[in-house]
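Structure in structure tokens, see below.
Complex shown without one protein chain; remaining protein chains in place.
Let's look at subunit A:
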Amino acid sequence: MADRSLAPDTPELRERWGGFAFTEANKAHADKVIARYPDGRQKSAVMPLLDLAQRQVGAETDTQGWLPLPVIEYVAAYLDVPVIRVLEVATFYFMYNLRPVGKYHVQVCGTTPCMLRGSDAIMEACKARGMKKGAVSEDGLWTLTEVECMGSCATAPMVQINDGNYEDLTPERLDAVLDALAAGKDPKEGTQEPGRHTSEPSGGPTTLKEMVSENHDYRSQW
């Protein structure tokens, strides 16, 4: 786990975020989420609401968003839950940013399969573009984080940028993705390997080959 700590509770932070409240649309969505849970169990909605709040903060600051303390307090009050319980959740899950991030939050997976497939080079490529771990780049576009396994081992190495996964990366492919993002374009998510669709075996199927084009009954071969 990378270093995580809460942004300090300063008067500036209070002033900037003290008046945080859900927008009408988000409020409607929040209430819909809360209504999914039985009476008296509304606090179960804490995770979707924190995510919603983070996205709203992101929309307001044109970044991926983060959770300032007053926003965490707002969510606690919204759900009528002691704030320490919400803080526990917000600090536990890595997807909640506790400090401001850039427009694109580049999360490089460095766990064993990705590392074996070259995540070190991916990390270097990020750093070469001026990103620093845990910090927002000078142009406000990038925040680099090294994370543990994102469950995309079959298409390692990978990075997650905001809500999209970019897989089968090489430094060149990553650069292409980042260039496209920086230019305001919408690069293709998922595997970047030409000819590969999702996480099927690289270089074509090795088993169940007859199933590629049409359904095949293997039962006679059992």
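Keep in mind that, in the parts below, a contact is a pair of C-beta atoms (placed from the backbone, for glycine too) under 8 Å apart; a residue touches a chain by one contact, two chains touch by 3 or more; residues count from 1.
As a convention for this text, contacts and distances are computed from a predicted model.
UniProt records the chain missing from this view under the protein name "NADH-quinone oxidoreductase", selected from "NADH-quinone oxidoreductase", "Multicomponent K+:H+ antiporter subunit D", "Cell division ATP-binding protein FtsE" or "Stage V sporulation protein AA". In the complete complex, the hidden chain is touched by one of A:A30, A:A45 or A:L69, namely A:L69.
Annotation: of A:E88, A:E172 or A:E210, A:E88 touches the absent chain (contact as defined above). Interface residues of subunit A with the unshown chain, by the touch rule above, are 1, 4, 6, 9, 69, 82-85, 87-88, 91-92.
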